[in-house]
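To start, I am sharing the structure in question, which I have written as structure tokens.
Only a single protein chain was left out; the remaining protein chains are all shown in position.
Going by the order they are written in, the chains are A and B; count residues from 1 in each one.
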Amino acid sequence: MLNREVIFPVILIAFSAVVLALIPQFQMPLYSQDASVGAKFFPTVIILGQIAICIALIVQHFVKKVETTEAKAIVSKMSLLGLVFLVLYAVLISVVGYLIASLISFTGYLVFLKVKKPLYYIVAWVFVFAIYYLFAKVFFISLPEGMFY
Amino acid sequence: MFEYLIGGLATAFSPTVLPVLLFGVVGGVVLGALPGLTATMGVAILLPFTFGMEPTAALVMLIGVYIGGIYGGSIAAILLKTPGTPASAASVLDGYSMTLKGQAARALSISAVASFIGGLTSTIVLIAIAPMLAKFALRFNAPEYFALALFGLTIIASVASKNILKGLLAGTIGLLVSTVGLDPVTSVPRFTFGIMDLYSGINVIPVLIGLFAISEALTQLEHLFLKAKANSEFNYKLLSLKDLKTMLPTAFKSALMGTSIGSVPGAGADISAFVCYNEAKRVAKNPDEFGQGSVQGLAAAEAGNNGVTGGSLVPLLTLGVPGDAVAAVLLGALIIQGLTPGPLLFSQNPEIVYGIFSSMLVGNIIMLLVGLLGIRFFCKITEVPKILMIPIIIFLSIVGAYAINNSMFDVGIAIGFGVLGFLLSKMDVPSSPILLAIILGPMAEQNLRKSLLMFEGSWSFLYERPIALAFILLAVFSVYSTMRRHKKARQAESENP
């Protein structure tokens, strides 16, 4: 019976316990007055509530035997690849800037998925340039330029 | 008043003002539809361009962007589950469900009509009773804000349709996230671990982008090479007469609620959309439809967020204080034009005031036309192949998360919440309560503690102030009706297994 419906609340309880241990370490306010319900009150209440809900979830699982939805894999290969892609893209942006990073990533994505249609590549590049133009020239938002500038 | 209004309408249709208004509304729709670009930002960016303009034209353009921006966020929310602004997050719940059923055009038309009703009603209310509304708004202070936030938070229980505990869990996760940063009352750092970027808390927009857009992109990626379920037949049918009849009462009620919420300084379109959605669900005959493509749910959220547009100008024009962030920029625009916002504006520059009023009326009509005429065009987005749409959503998300504060840190937040949202969806934990809690959590905490400071530790404000009491009673009713509904559902389940 040790499936995700049990493991997930248990992980959250452990996480909550860590957070609960952090709360007493908040500094005391030095310069301003505080209400009778202080800075520690809300986080404490929220954490205790979270732990209670997690326990209730575990109890619910065992007592009521709520049928679990057909076990979809938590992470599939594709979603993991998606995550790697996201992180690589973000890192690339901070290194070479928005424009180049986007061109590389979009092209890389299409190549990786073995897309053959040239139209898709054209759409991808047009999209990247259009966004760059829209942000940088129309909205005057300076997009990341990378470390070389 | 009427001659001023007619004069204002003449101004709004004049060849120097109408194109500016049209540009503003269309530009606003585009801005709003892009994740990370909010109506506030659009108005602020355009502000320097108005320095050289004639006062009415300048304000009209900014107001056009405001109206268009709030509406535009919903297009992406409905079609792609990628709300452009927090204000349109509530529209995802029912709008995207309709899109999944192949009814994107119906959802978009409901959204356009409801937004129009919201915007128009609130403008009329603004014109008719702005000074009265201002008196109401001034009675709002910490206790009332606390009660309003509390009522908004009760929606967490009702959003979760399958398992109420998981909805509540999402709520606590969001509330916990909202406590990160410098404590609003004492400036003590909480859960910041010495990271400067966390001092102002976790920005809601990257969270929104992560929870909705990025996690959706990851999910779609997963399904990319799986045999797609026969997609429901897509059709271009707009809303039916029956839909219109169903939504009208809800839309008008939400429009009025949105106007009131907008008129209160510090509460904007995001809060209004969720509060109106909650209220519509509370009184609905068939609340179980909410979240499954309910006409009323979508109409409430849309009329609620656009209802704010007129309301937020109430304190600006009558008191000289902004009702929300957009109004703050408009205040700056008025001052730069050498005008004095506040009661003096009515007596000193009535032509400006009525120019604003009439261009809001016209601007809402333009918004409706853009919305309805654009539907065929917008729907084309759903026909873009998934393999291209997924990276496009990802790129827009990343650039949007960056643009909101020019920060790669926010990009990291968006990716983090994208993964969190993706994992939680696998656990059937809904993500909208997280967002709702991040928006309303700080409002509840800060104002409770402010109230306790104001009343020197006494809790009497909860029952001694009528507006606060009314919202607290509404919150109690809301929880009660949700509980009763769940009980009924369980009974029905055990009777016919």
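Please note the rule applied: a contact is a pair of C-beta atoms (placed from the backbone, for glycine too) under 8 Å apart; a residue touches a chain by one contact, two chains touch by 3 or more.
The rule is simple: contacts and distances are computed from a predicted model.
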(request) Look at the options "Tryptophan synthase alpha chain", "Cytochrome c oxidase subunit 2", "Biotin-dependent carboxyltransferase family protein" or "Tripartite-type tricarboxylate transporter receptor subunit TctC" and return the one that UniProt uses as the protein name of the missing chain. (result) "Tripartite-type tricarboxylate transporter receptor subunit TctC"
(message) From the list B:G7, B:G102 or B:G320, pick the residue that touches the absent chain.
(response) B:G320
(request) Kindly state which of the options A:V6, A:V19 or A:I100 is in contact with the chain not pictured. (result) A:I100
(message) For the chain left out of this view, which of B:L18, B:M53, B:M454 or B:V479 touches it?
(response) B:M454
(message) For the chain left out of this view, which of B:S14, B:T246 or B:N405 touches it?
(response) B:N405
(request) Please give every residue of subunit A in contact with the chain that is not shown. (result) 30-33, 96, 100, 104, 140, 142, 146, 148-149
(request) Mind listing the subunit B residues that contact the chain we can't see here? (result) 40-41, 43-45, 47-48, 51, 137-142, 182, 184-187, 189, 196-197, 199-200, 265-266, 315, 319-322, 325-326, 328-329, 332, 335-338, 340-344, 405-407, 450, 453-454, 456
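Criterion: only the chains that are shown with their structure count from here on.
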(message) On a C-alpha centroid basis, what's the spacing between subunit A and subunit B, in Å?
(response) 22
(request) Using the touch definition up top, name the residues of subunit B that touch subunit A in the complex. (result) 31, 37, 42, 45, 163, 165-166, 168-169, 172-173, 175-176, 179, 183, 185-191, 214, 217-219, 221-222, 224-225, 385, 387-388, 390-392, 394-396, 398-399, 402-403, 406, 408, 411-412, 415, 418-419, 422-423, 426-428, 445, 448-450, 452-453, 457
(message) Please output the residues of subunit A touching subunit B within their complex, sorted ascending.
(response) 4-5, 8, 12, 19, 22, 26-29, 31-39, 42-43, 46-47, 49-50, 53-54, 56-57, 60, 66, 69, 72, 74-76, 78-79, 81-83, 85-87, 89-90, 93-94, 98, 102, 105-106, 109, 113, 115, 120, 123-124, 127-128, 131, 135, 139-144
